[in-house]
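With one protein chain withheld, the remaining protein chains of the complex are depicted in position.
Note that the chains take the letters A, B and C in the order they are written out, and that residue 1 is the start of every chain.
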Amino acid sequence: MVGGGEGAFIGGVHRMAARLDGHWDLVAGNFQSDPDKSIAFGKSMGIDAARAYPDFRTMAASEAKRADRIDAVSIVTPNSTHHAIAREFLLAGIPVICDKPMTTTLRHAHDLADVARQTGLPFILTHNYSGYPMTRQARAMVEAGDLGAIRIVQVEYAQDWLARDIPGNKQADWRGDPSKAGPGGALGDIATHAFQLAEFVSGLTAETLAADLEAFVPGRKVDDNVNVMLRFGGGAKGMLWASQVASGSVNGLRLRVFGDNGGLEWTQETPETLLFTPLGEQQRIIRRGGAGASASAAYATRVPGGHPEGYLEGFAQIYSDAAELVRAHQEKREPNAFSKLVPGIADGVRGVAFIEAAITSSKANSAWTALSA
Amino acid sequence: MVGGGEGAFIGGVHRMAARLDGHWDLVAGNFQSDPDKSIAFGKSMGIDAARAYPDFRTMAASEAKRADRIDAVSIVTPNSTHHAIAREFLLAGIPVICDKPMTTTLRHAHDLADVARQTGLPFILTHNYSGYPMTRQARAMVEAGDLGAIRIVQVEYAQDWLARDIPGNKQADWRGDPSKAGPGGALGDIATHAFQLAEFVSGLTAETLAADLEAFVPGRKVDDNVNVMLRFGGGAKGMLWASQVASGSVNGLRLRVFGDNGGLEWTQETPETLLFTPLGEQQRIIRRGGAGASASAAYATRVPGGHPEGYLEGFAQIYSDAAELVRAHQEKREPNAFSKLVPGIADGVRGVAFIEAAITSSKANSAWTALSA
Amino acid sequence: MVGGGEGAFIGGVHRMAARLDGHWDLVAGNFQSDPDKSIAFGKSMGIDAARAYPDFRTMAASEAKRADRIDAVSIVTPNSTHHAIAREFLLAGIPVICDKPMTTTLRHAHDLADVARQTGLPFILTHNYSGYPMTRQARAMVEAGDLGAIRIVQVEYAQDWLARDIPGNKQADWRGDPSKAGPGGALGDIATHAFQLAEFVSGLTAETLAADLEAFVPGRKVDDNVNVMLRFGGGAKGMLWASQVASGSVNGLRLRVFGDNGGLEWTQETPETLLFTPLGEQQRIIRRGGAGASASAAYATRVPGGHPEGYLEGFAQIYSDAAELVRAHQEKREPNAFSKLVPGIADGVRGVAFIEAAITSSKANSAWTALSA
Partner (left out) sequence: MVGGGEGAFIGGVHRMAARLDGHWDLVAGNFQSDPDKSIAFGKSMGIDAARAYPDFRTMAASEAKRADRIDAVSIVTPNSTHHAIAREFLLAGIPVICDKPMTTTLRHAHDLADVARQTGLPFILTHNYSGYPMTRQARAMVEAGDLGAIRIVQVEYAQDWLARDIPGNKQADWRGDPSKAGPGGALGDIATHAFQLAEFVSGLTAETLAADLEAFVPGRKVDDNVNVMLRFGGGAKGMLWASQVASGSVNGLRLRVFGDNGGLEWTQETPETLLFTPLGEQQRIIRRGGAGASASAAYATRVPGGHPEGYLEGFAQIYSDAAELVRAHQEKREPNAFSKLVPGIADGVRGVAFIEAAITSSKANSAWTALSA
């Protein structure tokens, strides 16, 4: 693991997620930019002192040489460092699990895509919401034609934790600093999740967008509210709203997809159910583990329906899929088909293209702007 | 009543709404464009034969001369005829209750506003969703500053009854015919409700919009899906989505308003509750008739909380408010302050301005367009 | 109307309900026990002075002699007076619409049943919750075998308005006075609704019950919390809970019925939907006016689905059914089949039998007790 030291939020999540299904052990890391703190933190995690590294380059180089080298590295640092770190490990021959957004510029994204292609190594991007059984269920239903031709995609991701300035909060600080988070605020942090989920489930590709970004909190350097209209290939239309100042919202990611033959709705805060209405019929509540669940949803499931799985389980699925991709790569075989649903380099490029197009459009008074990837 | 004869949907609704609170009796009407059918329908309603009129001009002229003349006329005809009919009755000295949208052109809307101003007569526009106690509650809370300064207004109105072509359906037919419904489809029929509600509750004025209209169903002459971004006076931003092809949606009007100090959410299909979250505190469920209900909400209430009121009661409130405005006018006194919350000529002008701006913007590839009213 | 004068709650509800569908006009009444007040109230309702009666006997006698006599009387007085008033009107040849519980003793209930049978007149009991479209839908589905053989019936009715003593509240006062309300508190006021609904929907007959009644509020003379276990004919089992001290509950009537092939759930506070799960299949949300709605539900419906109907509409259905029964009786024809779903004398007898059995059982330390009707 690179990143995820003291005070980090997402590092601990990655570690629990990696642990849950029993496929990963944490054996090496460079946890903080300060070498001493990194080594101390590694010790506190019970890691062999020799493998608690002072910096990521040393880690990549050293691990590459070990017989018991790590199977993959998990990168959970601020966005602006993803590119360099991921590049280093890939070139050292080590598969990468990387937090999103993949990079802070489209140039970097394309470069990383090139490196990944050249090395042929597994690259997993932790768009964790596509690890939930019911988002995979939704995707399977769209793919199977249960909704008919898709016309409308509405997606939103509303939070309120940045509704006020919160000086001294480590999470808020780096996310509000363009040199660390990249040019997008809510755009990079949560709108990319919403965007990825919309494409993941609908199977559509957004071609152009018109965006109106806003920073409501005085002094904020990046957007905290994102209004976007979308036009997809094939003629579907959509809207995307992401906000970190929507007072009263917690982690409100919600996706609705409507086709000419049916519609569905999924809400992250109640992730175990999917609402599905075949046009003209009764609405159905599809439950994880219940009747009508897809094979891909079942694959991403641990316990019977009614025993709620949630955020950590969805995140764990990403790690389990990653384990399968890495093992298959090691064993030179095809991975399980369902594990290939895990987001990767292509999603990463799309996400950064989305960020750049939204910023470009917003600066051009919401002119329709193509996603150049 | 003008309109609302056989096969009409909204006419029957108006009659039930008018009856519920006991303020109105149906005593005269021109119910259909065919004179004979109009007279026959009037009889079936138990109306004095002399007051079942063959056309609206005769009705206006005749009623104006009677000692027991009608207190007001209710206009429930297709949109394109509202202007002429309303004008006729106002000029005959008869107050008007008119269905929305008020007219099909902004020119007509302004003209009607002028006539109403000159005659000084009450003019009520049946944007019925602002008759619900909890939308009035929401407005009162925004007004009282419970949410702080408003930053974000998200409103949507999703239906699916036009997801397929339904030839021979009287409701669908005229709504899809620009010569009767005006240039907007979902735009005029439901987006205007959403727009009015957003301004009614937030107390804000939308200044410009960027719209992307679409007609998904082949052969349809008017839009059936409406994507709009909004910029309000004072800096708030918003999005409005209206669709009549959102498979699985029934009558999904939903409004969310977020300020720097709190947020609220109201959903028409469960109209008895309002979700309110003061920033950083627990979310509250405010119930009609329950703790914290505003005086304006109480005024619009018939039975105790937990005994659901709904669509007809909200609509009835419009008629009860109209009764108070008309009575006060007759008695030359100020009407009850809460009754003045009922939508009127200004809302009508705003609605038509919204329709025109959305069409203009959409034709200009979603360019930001001012609402010229 | 008898009862429903100043300060009454249910009288106003009955009047709105009677008015909504346009079948009834209020033309005569004895609204309060004080003759002068009754007459004054009648005037305020716009009733002909000659028909605002000082007492119910005068009313029954006078109306019986008029050519334009009332089509039916609506009795909305405290429970203990129902028997005498209903008897008087029936014997005067006037159909009766009576609030529940029908009487305060089983002897009176049987007597009234005898009188009704002898006169052959329509007798309607306003168990209004069986007027909702979706409770009729539920009944139709059970009847059609959609749930298979019924095994379990769970019903509850939770309120909290009597969680504390509220001296001076007119509604609370008479309901807490056994001489007016009868021996049951929550038992008579709301548990009878729950009981009637359970039998109405399930089509089953409760044969025995074991009850544990409690008066939690110090000084209260009647029960305010009702725990009951039920055994139905055919072997089904059930539980009934009714409370007026369940802090935080408003008007929480909820029914669940489970058969060997499916289950359903209905909640009064969101009355427009019915949850139905065929065993082993996806849960469906059946909406009023939507796919799969029964003919009996459609009959009890005014506006399209998604335009919420509620308490007043359900109550209005009772009055519309009553109108059809009364008209059919006048015209010596069979009434519409669906109108016969309206509760009547048999439900009244069952309700009082339920009250008596529950009191008997509770006094016998919850011994299983037969419902002797």
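General observations
The rule is short, and it goes like this: contacts are C-beta pairs under 8 Å (C-beta built on N, C-alpha and C of every residue); 3 or more make two chains touch, one makes a residue touch a chain.
Since we're looking at a predicted model, the values are computed, not measured.
Summary of contacts with the chain left out: across C:8, C:52, C:109 or C:147, the touching residue is C:147.
Touching the chain that is not shown, out of B:67, B:144 or B:291: B:291 (per the contact rule at the top).
The missing chain, though absent from the display, is touched by one residue of A:63, A:214, A:265 or A:309; that residue is A:309. Check C:61, C:279 or C:337 against the missing chain and you find that the one touching it is C:279. Against the chain not displayed here, chain C makes contact via residues 147-148, 151-152, 154, 156, 160, 163-164, 210, 212, 214, 216, 225, 227, 229, 231, 237-239, 241, 243, 245-249, 256, 258-265, 275-279, 283, 365-366, 368.
Within chain B, the residues in touch with the undisplayed chain are 276, 280-287, 290-292.
Remark: the residues of chain A touching the chain excluded from display are 9, 12-13, 15-16, 19-22, 159, 250-252, 268-272, 287, 290, 302-313.
One rule holds for everything that comes next: only the chains that are shown with their structure count from here on.
Taken over every residue number at the interface, the positions common to chain B and chain C amount to over half, indicating a same-residue contact.
Chain copies chain A and chain B are related through a rotation whose angle, from the C-alpha fit, is 180° to the nearest 5. Mean C-alpha position of chain A lies 55 Å from that of chain C. Distance from the chain A centre to the chain B centre is 42 Å, each centre being the mean of its Cα atoms.
Work out the mean CA point of chain B and of chain C, and you get 35 Å between them.
Not a single residue position of chain B touches two or more of the other chains.
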